[in-house]
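What follows is a short report on a single structure.
Removed: one protein chain of the complex. Kept in place: all other protein chains.
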Amino acid sequence: MFNTDLDALIPMLCVTLTALATLGTEAFRGRAERLPMGWWGLIGLGGAALSAALLWNRNVVGYGVIVADNFGLFVTFILVVVGALTIMFSSQVVYRDGIPAGEYYALVLFSIVGMIMMATATDLLVIFIALEILSLAVYVLTGVRRESAKGIEGAFKYFLLGAFSSAFFLYGIAFTYGVAGSTRLEAVGSFLSAQALSDNPMILLAVGLLLVGFAFKISAVPFHMWTPDAYEGAPAIVTGFMSTGVKVAAFAAFTRVFLSAFEPFSGDWAPLVAWVAAATMILGTVVGVAQTNLKRMLAYSSIAHGGYLLVGLVAANSVGKAAILFYLLAYSVTNLAAFGAIALLGSRDRDNDELRDYAGLWNTRPALAALMTVCLLSLGGLPPTAGFIGKWYIFSAAVSAGYYWLAIVGVLTSVVSVFFYLRVVVMMYMADREAGLPGPVTVPGLGMAALTVAIAMIFYLGVLPTQVLDFAAESIATIF
Amino acid sequence: MIPLHHYLIVSAVLFAIGTAGVFLRRNLITILLSVEIMLNAVNLTFVAFGRYRGDVDGQIITFFVMTVAAAEAAVGLALIIALFRHRESLNPDAFTSLKW
Amino acid sequence: MMPLLTLSWAAPLAGALLLLLIPNRDGKRDGMIRWLALAISLVAFALTLVLWARFDQGSSEFQFVERVPWIPAFGIDYYVGLDGISLMLVVLTGFLTPIALLSSWEGIEHKVKEFSVFILALHAAMIGVFLSLDLFLFYVFWDAMLIPMYFLIGIWGYDQRIYAAIKFMLYTMAGSVLMLIAILGLAYLHSDATGSYTFDLLKLYTLQIAPETQRWFFLAFTLAFAIKVPLFPFHTWLPDAHVQAPTAGSVILAGVLLKMGTYGLVRFAFPLFPTAAAEFAPWIAVLAVIGIIYGALVAMVQPDMKKLVAYSSVSHLGFVVLGICAMNVQGVQGAIYQMLAHGVSTGGLFLIVGMLSDRRHTRLISEFGGLKSVMPRLTAAFLIITLASIGMPGLNGFVGEFLIMLGAFRWDPRYVVGAGLGVILSAVYMLWMFQRVYYGEVTHDKNAKLADLRPREWAAAAPLCAMAIVMGVFPMLFLKPMEPAVRKVVEQVGFSQPVRVQNPEVKKPEGGKEVVLNVQH
Amino acid sequence: MLALIPLFPLIGFVVNATLGRRLPKSVSGGLASLAMLASFAVSVTVWWQLVGMPAEDRSIDQVVYTWLASDDLTLPLAFRLDPLSAVMILVVTGISSLIHIYSTAYMHDEVDSEFARYFSYLNLFAAFMLVLVLGSSFPVMFVGWEGVGLCSYLLIGFWFKKQSASDAGKKAFVVNRIGDYAFILGMLALFARFGTLDFQGVAQAVGQVEPETSFGIVSIATLLLFIGATGKSAQIPLYTWLPDAMEGPTPVSALIHAATMVTAGVYMIGRNAVLFSHAPETMLIVAVIGAITALMAATIGLVQNDIKRVLAYSTVSQLGLMFLAMGVGAFGAGIFHLYTHAFFKACLFLGSGAVIHALHGEQDIRNMGGLRKQLPITFSTFAIATIAIAGVPGLAGFFSKDEILFETFAEGHTILWFVAALTSLLTATYMSRLVYLTFFGQRRNGAPAAHGHDHGHGHGAHDHGHLHDAPPAMALALIVLAIGSIAAGYIGLPHALGGHNVLHAWLEPAFGLHEAVAEGEADHASLELSLMGVSTLIAFAGIAIATFIWLWRRELAASLAQTFAPLYRLLLNKYYVDELYDATIVQPIKVVSQQGLWRGFDVRIIDGAVNGTGALVSGGSAVLRRLQTGSVRTYAGSLFMGVVVVLGYYLWR
Partner (left out) sequence: MPEIVTFYLLAGILVVSSALVIGQRNPMYSVLFLIVAFAALAGLYIQLDAPFVAVAQIIIYAGAIMVLFLFVVMLLNAPQEDAAEWDRTHPLRRPGMARVGAVLAGVLILQLAYALVRANELQAPVGSQTGPAIVSNVRELGKVLFDRHAFAFEATSILILVAMVGAVVLARREGES
C-alpha cells in the first residue's frame, strides 16, 4: 500500500471514518427520520476485519507506536466481532429505547477505535490516550439513556472512578518514563531487562501503579467496585459491549505491557497478580450468587471472568498468552450474546432484567431461552461450548506454569458460578411466571439472527477450536 | 540546582492531596477538582523527569495530559449536570440506588 | 470400515437434533415423537449390539479404534476405542435407553419432544464417556452429560426437583473439575518428559510419575469418580437426584451414570497411578465397605421407595468399588459384572417404582400395601428384580457379588467380612419394602383399583427381568469378552496379585495360632 | 440325565408361573405332581444305575455348561450323583411327589391363580433342592441353597395378606441370609486356601494335609460353613425362623421345613465329611451346638400349644441330633436319621395338616381332642409316626436315633450322649402329649380363640359331628409315609442286631473317609446292645410320662405348670430368644439406622456438610455484597486501599 506507517492504522481508520460518517448522517437526517445507521458501523468493521486479515503476518509498524502484529490483529478481530454483534443487537434496541442513534453508533465506533488503538499501541502514552478515548465513549454510553437515573448514576460512578484510576495509571507511566527515559515499550523493555527489579523502588512504583490502572479496567478485585453498578445502570446492550470490548482491549494492553516490557520481572509481579486473580475469581463468583438482577449477576460473573483471564497472565508463558486471546474471544462472544439476549427481552419502560422476569421464558420464547441457556452454560464453562475450551486453556496455562493452586481456585469458583448461571436456567425452564408481570415482548428478527450467529460461534469454538487456537498460538509469537 | 526528588516529593504530596480530596469532600465538583489536582501532580513529575533526562518528551506528555484532563472535565461536568437534573444534589452519597 | 464407534454416539445425537427440528409447540405430534425417539434409541441399541457381534473376544486390545487429530497443538485427538470393559457398559447403555423412553410414555405429559431430545443427548454423551481414549475427550463427554441430566431432573422431576438438579450438577462438577486439573497436570508432565503434550490415555499409561505427584493426581481423579459412584461419604446427591428425577432419569442415573464413576476408577484412576492406587486402595476399600453397610442400613429405614432404592445403590456400588480396589482379575471382573447387574436390577426397580408412582402420585411405602392381590404381574416383575438386586444366585446380582467377594477375599479377607454384611442387610431392606408394599391387605382405597402392567409397561419391564435371569444363568456371555481387558488392567496396576494355589500338597499344614486367612501374605 | 432331575420341576415351575393363572386346578396341580413324579422316576433310574456300579467308583458326573469362570476360578454347572446324593434325591423327589399329591387336595380351596402359584413355588423349590443336592461344588450347591431359601420365603408367605405369614417369610429369609453370609465366607476361605470349590477337589486337597490340631484356616472355613448350616437347618443361634415358618401351608412345612430343606445343612456336612473331619475343633462345636439345640427345642416343644409349632420344635430338635451325629463323626448315622426323619416328620406334618384341614384352620391343640374316631386314617398314621419319632424299637426312628446315641457314646462324648438321651426322652414325651391332646379325650372348644387361620377361607365353625377325614390324595400320602416311618429304618439295621447296615455301607465311599467304623462296631457290639436297651427304656419312659400326665391325670399338667410357673413361662415363651434378638439386634439396628445414621448422620452431618458448603457460599455472598454500598466514595476507598496494598506489597516484599 501507499505508506507503511498508515498500513498499520487502516483497521482503525476504517472504523474512524465510518464513525465520522455516522455522525455526519446524524447531522443531516430529518427530525423524525429513521436511518439504518448501524450499517455504517458494520461496513467500517468489515473493512477493519478485511484490512486486518491482509495485514496478518506482516508486522507493520505505524509511526513507531502502533504495531499491526498478529497479537494486535487477533485482538482486532475479536473487537470487530464485539462491535458487529453489538451493532446488530442495537439496531432495534436503540429505537425502542429512544437512544440518539447517530451519537450512539458513533460513540460505539469511536470506542472501538480506542480499543483497537489500545490493543495495538506500543507506547504507554498512546495506550493512555486510547484508554481515555474508549473510556470516555463508554462512560457516555453508560449514561446514554439520560432519563434513566440509574444509567446516569452508573455512568458517573464509572467516570469518577475511571478518572481516579487513570490518574494512578498516568502516574505509573510517569515513573516508567522517569526510570527508563521513554514511554515506548520496546525501550522500556530493553532498559528493564538490564535491571534487577529490587534495586530500584521507582520501577516498583511504576509496576504497581500501572497494574492498578489495568486492574481497574479489567475490574479486578479490589478495583472492581464500579463494575456492578455501571453494568446494571447501563442499557443491557451497552453493558454487553463494555463488559467485553473494554476487557478485551485492556487485557490486550495489559498483556502487551506486562508480558513484554515488564516480562523480565514477571517473577516479581506475578505472585501479587496471582492473589488478585484468586480474589477476583472468588469475589466475583461468590457475590454473584446472591444477585437477583440478571445484569448485576452477569456483572459479577464478568468480574470473575476477569479473574480467569488474570490466571493466564500470571502463568506468563506462551500457553498463557494464547489462552488469554482465546478466552477473550470465547468470553466476548458468549457474554455479548447473553447481554444481547437480555437487551432483546427489554422494553422501553421495563428492562425486564430481574431474574423473575425470566420465569417460564421457555414456554413463551423457547428459542430465545435455549440460546440464552447455551450462553450461560458457556459462561459456566461446560462442554461443548466455547467457555469450556477457554477455561481449559487458561487452566492448562496455570498448570504448566506450576500454579496448581490457582487452577484449583479457578475450577472451584467456576463450579460456584455454575450455580448462579443455573438459577437463570431454573427460572427459564423450571419456574412459572408470576402473575402481574407483563407478558413477553416481541423479539426482533435481526436480534435473533445476531444471537444465532453468536451461538453458532460458541459451538464452533467449543467443538472445533483447533483453528482459532492455532491462530491464537501464532499470534503471540511476536508481541511487540 | 534543586535535586529531582524535591520535585517528585512535591508532586507526590500533591497527588496524595488529590486522592484525599476524593474522600474528604462531599461535593461532586470538588471531587472532580481533586482528580485534576492528581493529574497536575503527574504533570509535574513528567516535567521534572523530562528536565532530569534532558529531553522534551516529558513536556509533550504534559500537553496530552492537559488535553485528556480537558476532555474528562467536559464529560465529567456533563455527567454532573445530568445527575443534578435527576436529584437536585451534588452529594455523591445521594446517588446510591445501585448497590449490593 | 464404518466408523462404528462414532456412529454409536453420533447416531442418537443426530436423532436428537432431528427431533429438535420437528415443530411441536402445541404437543400435537407427541405420539409421533415418542415413537420416533424410541426408534432412534433402538437403532442406537442395535449399533451397540453390532459392536458386540464384531468384537474380538479374545483380545485385550482396544478395537474399532478411530483416531482423528482434534487439537493437535495439545496432542488432543478424537480418539475412541472399545475393549471388553467398555463394550459391556456401552451395551448396557444402549439397552437401558429404550427402556427409559418406554418408561416415560405416560409419565411425561408435557414437552415430550424436549424430553426425548435430552434423553438421546444423554445417551450420546454416556456412550462417549465409555469410548473415549483421550482424556480430554473423556472429560468433554463426562461434563457434557451433566447438562441433559440436569434438565431431565429439573424440568420433569418431582417437587424438590430444582434443589436436586442443582445439587446433582454442582456436586458432580465440583468433583470433576479437580480431575480436570489433574488431567492437565498429566499432559503437562508428559510434555515435561517427552516434550509434547498428549491426552492419549495409552501414552499416559506409560508415563513414569513421581509417587508424591501420583498421590495428588490419584486423589483428584478418585474424588471425581467417588462422587459419581457415589462412594460413602460423597453420596448425598444421589438420594435427592434419584428421588426427584423422573422415572427415565432415575433409570439412566442408576443404570448408567453411576457406572461412570466405577468405570473411571478402572480405566483411569488405578492404571494411571498404580503406586498411589496401591497406597490408597485399602482406604478406599474401607470407605466402600462402610458404604455397603451404611447404605444398606439407611436404605432400610427410608419411608420413600425411591430413596430406599437410591441408598441401596450406595450399598451395591460399594461392592463394585471394593472389587476394583482388590485389583485382581476376579475382583475387577466381578466389579464390572456388578455394574452391569446393578444397571439392570436397579434400573428395573426404579422403573417399577416409577410405574407405581405414576399411578398413585406418591412413593411413600406407607401409602401402599397389598398390591400383590391387585397387580400380580407387576408384583412378579418386581419380585424378580428384587431378588436380582439382593444377589440371589441364578440371577444377575450374585455373580458380581461373588466374584467381588472372592477377589477381595484373596486381597484381604477383612473387607469381605464387612462387605458380606451387605448380603444380609440387602435382604432385610428389600424384602421389608416388598412386604410392606405388596403383601398384606389392600389398606388404601386408592390402591384397590390400580391397573396391572399395561402392554407397554411389559415391554419395558420384561427385558429387564429377562436380562436379570440371563445374566444370572449365563454370566459367561458377559464375563468372557471382558476378561482379557480386565487382565490387562490388573497387570498394569499389578499391586495385588493373589498367589495361585496350584499344588495344595506343597502347603504345610496350618500350625500355630495363626488366624490370618490371607494366603498371599 | 442328572440335569433332568431338577429340570422337570423347573419346567413345571415355568409353566405354572407363566400360564398357571389360566389353567384349571386339576391341570396345574397335576402338571406339578407329574413333574415331580417324572423327576422321581429319573432319580430311581439313575440310582439303579449307581447301584450297578462297583462300590468304589459309584459316581455319575454331568457338566451342563461352564457357569462362571474368572481367572483361576472355574465353576461349571456340574451335577454329581454319588451314594450320598442318591439317597437325598430319592428322599427329595419321593417325598416331594407325595406332598405334591397331598397338596392337590389340601390346597383345593384356593382360587385357580393362587393354586397355580402354590404349585409353581413348590416345583421351583424341588428344582432348587435337587440342584442343592446334586451340585458338585459349593457354588452350585449354594445356588440351590439360596433357591430353596427363596422358595421357603415365598411359601411361608404364601398367604401374603396375613401379616404374620409375610413376617415369618421375611424372617426365614433374613435369618437364612445370615447363615448364607457365613457360608459365602466359608467358600471364599476354602477357595483362597485350596484353589478349588469342587467338593471332590476340596476333599482331595484337604486330604493332603494333616487334620488341624489348632484353630486354623480349615477350622475357620468349616465353622463358617457350619454357621451357614445353622441358618438353613435351624440350629442355635439361627433357629428362630423355623417355628415361625409354620405360617406357611402345612404341606410346605412338611416338605421344606421338615423333610428336605432344613436337612440341607446336615447334608452339606456329610458332603464334606473329609473337610470337616480335618477340623476337629469345628466338629466339636457342631456336636455341642447340635446337642444343645436338640435339648432346648425339645424342652420348648413340651409346652407349645400350636400343633405345628410342636412339630416345628421337634424338627429343630431332631436336626440337632443329626448335627450331633455329624459332629461326633458319625456321618452315616446323621444321614440315616435325616432319611428316617424325613418320613416320619413329613407324615406328622401332613397328619397335622389333615387335622387342620378337617378343623378348617384350627391349630391350637387346646381346642382339639377326641379326633381319634373322627379322623381314623389321620390318627393311625400320625400315631405310627409318633411312635417312630419317639424311638420305639422296630420303627424307623429307633434305628437311626439309636445309632446316633451309640456313636456319640462310643466316641467318648458322654455328656453329649446324656443330652441326646434326655432329648429322646423329651421327644417321646412331647410327641405323645401331642397325640393325646389331639386325638384322645373330648373335643374342647372353650380354649382361647383359634391361634391362626391356616386357611384363608376358614368357616371357623366347629361342627363336631361331621369332620371329614383326609381325602384320598391326602390319605395316600399319609399312608405311604406311615409305611415309610415303619420300614425305612431297616436299611440301616445295625450289625449288633444282625443287620448289615446297608445304608452305611452304601454311603461309606461318598464320605471318602477311610476310618474303619465297621471294625470298631464289632468290638462295641455289646455296648451297642446295652445302649439300645437304654434307648428303648427312654422311649417308653417318655411315652409313659406323657400318658400319665396328659391321658390319665390331665389336671396334673395344669398344676405342674402352676408349680413351675417361671420355668413354664420360660419354655412357653421359647426362652425369650426372639425377644432377646429383637431387643439386642433388630431394634438397635433399626433405631440406630433411623435416628442415628439416617436422620442424624446422613441428613445432618453428611448432607449438612454439602448443604453447609452451599450455605457458606451464599452466606458469604450475602455478606460480601454488602461491601458494595452504592456510595462512590466507598468504591474509591476500595480502589485506594488496593493501590496502597499493591504499592506496599511491591515496596516491602
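By letter and in written order, the chains are A, B, C and D; residue numbering begins at 1 in each of them.
Quick note on the criterion: contacts are C-beta pairs under 8 Å (C-beta built on N, C-alpha and C of every residue); 3 or more make two chains touch, one makes a residue touch a chain.
What you see is a predicted model, and the numbers here were worked out from it, not measured in a lab.
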Visible chains that the absent chain touches, using the contact criterion stated earlier
A, B, D
Touching the hidden chain in the complete assembly: which of A:P11, A:G44, A:G72 or A:G114 does that?
A:G114
List every residue of subunit B that touches the chain not included in the displayed model.
1-10, 12-27, 29-30, 32-34, 36-37, 40, 43-44, 47-48, 50-60, 62-64, 66-75, 77-82, 84-85, 89-91, 93-94, 96
Hidden partner chain, residues of subunit D it touches
626-627, 629, 631, 633-634, 636-637, 640-641, 643-644, 647-648, 651
Name every residue on subunit A in touch with the hidden partner chain.
9, 16, 23, 62-66, 98-100, 103, 106-107, 110-111, 113-114, 117, 123, 125-126, 129-130, 132-133, 136-137, 139-140, 143-144, 146-147, 152, 155, 200-202, 204-205
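The rule we apply is simple: only the chains that are shown with their structure count from here on.
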Mind checking the centre-to-centre distance between subunit A and subunit D? Centres are C-alpha means, answer in whole Å.
78
How many angstrom lie between the CA centroids of subunit A and subunit C, rounded to a whole number?
43
In subunit C, what residues contact two or more other chains?
170
Where in subunit A do residues touch two or more other chains at once?
156-157, 160, 164, 228-229, 290, 416, 419
Complex interface listing, subunit D residues touching subunit A
614, 617-618, 620-622, 624-625, 627-628, 630, 632, 634-636, 638-639, 641-643, 645-647, 649-651, 653
Which part of subunit A faces subunit B closely enough to touch in the complex?
125, 128-129, 132, 136, 139-140, 143, 146, 149-150, 152-157, 159-160, 163-164, 166-167, 170-171, 173-175, 177-178, 181-183, 228-229, 232-233, 290
Give every residue of subunit D touching subunit C within the complex, in rising order.
17, 21, 65-73, 113, 139, 142-143, 145-147, 150, 153, 157, 160-163, 166-167, 169-170, 173-174, 177-178, 180-181, 184-185, 188-189, 191-195, 205-206, 208-210, 212-218, 220, 589-590, 592-594, 597-598, 602, 606-607, 610, 614
